[in-house]
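Here's the structure, in structure tokens; my notes come after.
Here the complex is missing one protein chain, while the rest keep their positions.
Chain IDs A and B follow the sequence of writing; residue 1 opens each chain.
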Amino acid sequence: MNLQIRIRKPLPHFELSLDVNCPAEAMTVVIGPSGAGKTTLMRIIAGLDKPAEGFMQFGDEVWLDTKLRVFVPPQKRRLAYVFQDYPLFPHLSIHDNAAFAAGAKKDVVQELLERFGIGQLQDRKPDAVSGGERQRCAICQALAREPRLLLLDEPFSALDIFTRRALRDELRNLKEGLGIPVIYVTHDVNEALYLADGLLPIVEGRVDREWMQRSLARVNAAKSERAKAVRDPRLSLAY
Amino acid sequence: MPPTVVGFYLLIVMDPEGWLGGLWKGATGSPILFTFAGIVIASITYSIPFALQPMRAAFEKIDPRLIESARILGLSPPAIFLRVILPNSRNGIAASAILVFLHTLGAFGVILMVGGSVPGQTRVVSVAIYEAVETLQYGSAAMMSLALLPICYIFLLVVHRLTKRSPS
Partner (left out) sequence: MDWIALFLSLKLALVATAILMIVTAPLACLWPCRLRSSDFTCSS
């Protein structure tokens, strides 16, 4: 099932105005500088924000149509949304957090916890595990609901580089088996290139392919510098 | 509002001619004034602000993102209230309950206005102490006051501990 989005929402400094289509069973990476409206877009897809006007359809299900006053509330969209520094429920253990969603199945939860390597931590409270483990739990919680669409809003950017890389790899492996559309938000071009099936560059609320070209050129230019850095330890401090 | 003013308005409302008193009489066949049920209603009205304030403070402290993620995870609003909001504001609710408890224990003017002093029905300890002093039975008054002290002290101690510790 693919997701069709056509929305307009005025924001303080510019207007978010998009007409995009996220293909089924693919990872669309939304990329752009900070404050470009990426998170607002995700919140609109999730149903936490409403655009001024627009239309959104998932498969053959209309989620939003401002003309016909259609609005499906977030709890009925059956999607999953993991954001940066995702808050787990502080009063529940890791296991209960993962199993929190409506209709989460016990064996599915157990399998997910094992798969993400936090099975042995399941009786701990969120404040007794590391940030990486919390984020793993957040992903388990999101997937336990067997969502039809997965939204990831800079899910790993609050983590240290090693944990981030490990989780990024796990996510790439996971994507193959999921068979649902994934929308991933980042401002890191390298991360985008590593994960994406399709890129959606957003600058100041609009799709901006030129910005993408410039960023790609910059990444390519930096590549040789980085290769140098590996050989030259003094330079490597910069990376 | 002074307790006697609250009591006066309640007296008017709960009079068999008043709307609440009339409603009660229609339902049970007896007037509500000067009964235990009457002073329960009076003390509830009298204590509402003390119940609301700490609870609202606790609810507002909950991270709104928790509520958002619960919505996305498919929970209906009542389920969010039971599974997210209540467990994360236990301290605030406990503090509010204890404040109300102590406030009701200390209520005097309202109860005297609405309930009078019917032994075994509406003569609560605050009224009993007042009457004991009026009739110069200082010994009895001292005993009852002494019995109240440890109860109040223990409850206040609990409130203090609950409000000091940050929630979870």
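Basically, a contact is a pair of C-beta atoms (placed from the backbone, for glycine too) under 8 Å apart; a residue touches a chain by one contact, two chains touch by 3 or more.
Note that this is a predicted model, so its numbers are computed, not measured.
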Contact with the hidden chain (one of B:V13, B:V124 or B:V159): B:V124
Of B:S47, B:S69 or B:N91, the residue in touch with the unshown chain: B:S47
Which of B:M14, B:I93 or B:V159 contacts the chain that the document leaves out: B:I93
Interface with the undisplayed chain - residues on chain B: 36, 39-40, 43-44, 47-48, 51-52, 55-56, 59-60, 64, 67-68, 71, 77, 80-81, 85-86, 93, 96-97, 100-102, 104-105, 119-128, 132, 140, 143-144, 147-148, 151
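The working rule: only the chains that are shown with their structure count from here on.
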Length of the line joining the C-alpha centres of chain A and chain B, rounded to whole Å: 48
Residues on chain A engaged by chain B in the complex (per definition of touch): 46-48, 73-81, 83, 86-87, 89-91, 100-103, 141, 145
In the complex with chain A, residue positions of chain B that touch it: 63, 65-66, 68-76, 79, 83-84, 87-88, 168
